[in-house]
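One protein chain is absent from this view; the other protein chains keep their places.
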Amino acid sequence: MSDLKPLLERHPFFAELTDSDLQLIVSCAKNVRFRAGVHLIREGDPANEFFLIRTGQVALEIFAPGRGAIDLQTVGPGEVIGYSWLFPPHIWQFSARTLEDVRALSIHGTCLRDKCDEDPRLGYRLMKRFAQVILQRLQATRLQLLDLYGKPT
Amino acid sequence: MIPTWRRIRARRVETSDTVTLELEHSPADAAPFRPGQFNMLTAPGIGEVPISMSGGAAPGAALLHTVRAVGAVSRALVALEPGAWIGVRGPYGTSWPVREARGGDVVIVAGGIGLAPLRPSVRAILDERDQYGEVVLLYGARSPSERLFPGELEEWRGRGLEVRSTVDVSEPGWRESVGVVTTLLPAARFSGPRSTAFVCGPEIMMRFVAMGLLERGVAPERLFVSLERNMQCGIGLCGHCQLGPLLVCRDGPVVSWKRAAPWLNVREL
Partner (left out) sequence: MSEARRLELAALDRLFEVLRSKGYRIIGPTVRDGAILYDDIHSSTDLPRGWTEEQEAGHYRLRRRSDDAHFGFTVGPTSWRRFLDPPEEVLWTAEITAEGSWQTRPSPVSEAPLAFVGVRSCDLHAVAVQDRVFAREDGSPGYTRRRASALWIAVACGESAATCFCASTGTGPRPDVGYDLALTEVLEEGGAWFLAESGSPRGRELLERLPGRRVDVEEREKGEDIPRCAAEQQVRRLDRESARGLTSVLEHPHWDVVAERCLSCANCTLVCPTCFCGSVQDTSDLSGERIERTRRWDSCFTEDHSFIHGGSVRPTIRSRYRQWLTHKLATWWDQFDTSGCIGCGRCITWCPTGIDLTEEVPRLLSSSSEGEDE
């Protein structure tokens, strides 16, 4: 497990965490690999982990009868997938499917939540980071909703 | 304000509302334009609009304008068939600093029809590919089928351009990114401080892209955007295209972010 620490250190998501933070997190992490076209996450399943993408592209998707799977957003190396583990009811709201072979770090949700409860400073730093990423995602979503390239009415 | 009349040699449908018009060769093409400049195009009896050239900067290359049907004049232009005549005045305006960008990286960010005014700069750069470091094209479109020049994007990729496309709304079979073009910036391969950036697209998109580029270390004086305002003369005497101190037809359309930002951030200017 200890060989994962350099990978955590290198991932932009954890760039601002301290060495001791990473020491705590690494015990919740595992290195994972997915082939292209498989689901990391399925809408409706229990959510108890998140992924730091190291290589490859992942599509966030939602399924609609008659339309099939609709890609909402793609996420690539250096980015994060999965926020539903943070808050009850801990159920995935969307699905995530690999578009290519993907290498990622999976962080176990209960494990990390426990550590944050024990060490609120770590919890604060981590939440700050999550808030930043979620804000960026929100802003991108707002722009996407504007339909900027669509025809002005 | 007297146009020369040119015959349309070919018309290619690009997307549901956009076509590229190729004009017959004329002796005037011997003095070509600089990438990023525009012509005033006349649909006879209907009116005149500014349209950037999307091809023909190199001597002998076909003079192309890619037109999107958004108003009375552009709708008329888009409806014209080969053999029809249109009026052409120009070239007008400033250009992408293609030469000045030599020796460094180039980041080109296009949104929607914004790829058209950038196309001549991409081709000029590819013609002298070894003069530049990393060259990245990030292209955001509404959907895969609303992208301009999809075949060419592939060709450019083969000629040493890193091309990344993203769409707001995916379609079955789309293998590239989904999301706004700004999300491609953090991972794009270029060194901000060594880069010159060319950005063209809707104004909101350009503002957010500029923020992302500045964050990556691109200098505001080496970040260029192409502005759009009402233009009725192209030569600085109709007064419509003002943005603060800028007469966009004369001082633009290509303007550095350093110069444009203070005015773009003021509402209703």
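Think of it as A and B in the order they're written, each chain with its own count starting at 1.
Operating definition for what follows: a contact is a pair of C-beta atoms (placed from the backbone, for glycine too) under 8 Å apart; a residue touches a chain by one contact, two chains touch by 3 or more.
On a predicted model such as this, the values are computed, not experimentally measured, just so you know.
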item: Contact partner of the left-out chain, one of B:G71, B:G103 or B:P193; value: B:G71
item: Hidden partner interface residues of chain B, rising order; value: 1-3, 5, 7, 42, 44-48, 70-71, 74, 83-85, 87, 228-230, 232-233, 235-240, 242, 244-247, 266-269
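Everything below uses one rule, namely that only the chains that are shown with their structure count from here on.
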item: Interchain centroid distance [CA atoms averaged], chain A/chain B, Å; value: 35
item: For the chain A and chain B complex, residues of the former touching the latter; value: 12, 57, 59, 68, 70-74, 76-78, 99, 139-140, 143-144, 146-152
item: Chain B residues within the chain A interface of the complex; value: 17, 70, 111-113, 140-142, 146, 166, 168, 170, 172, 174-180, 182-183, 186-187, 201-202, 204-205, 208
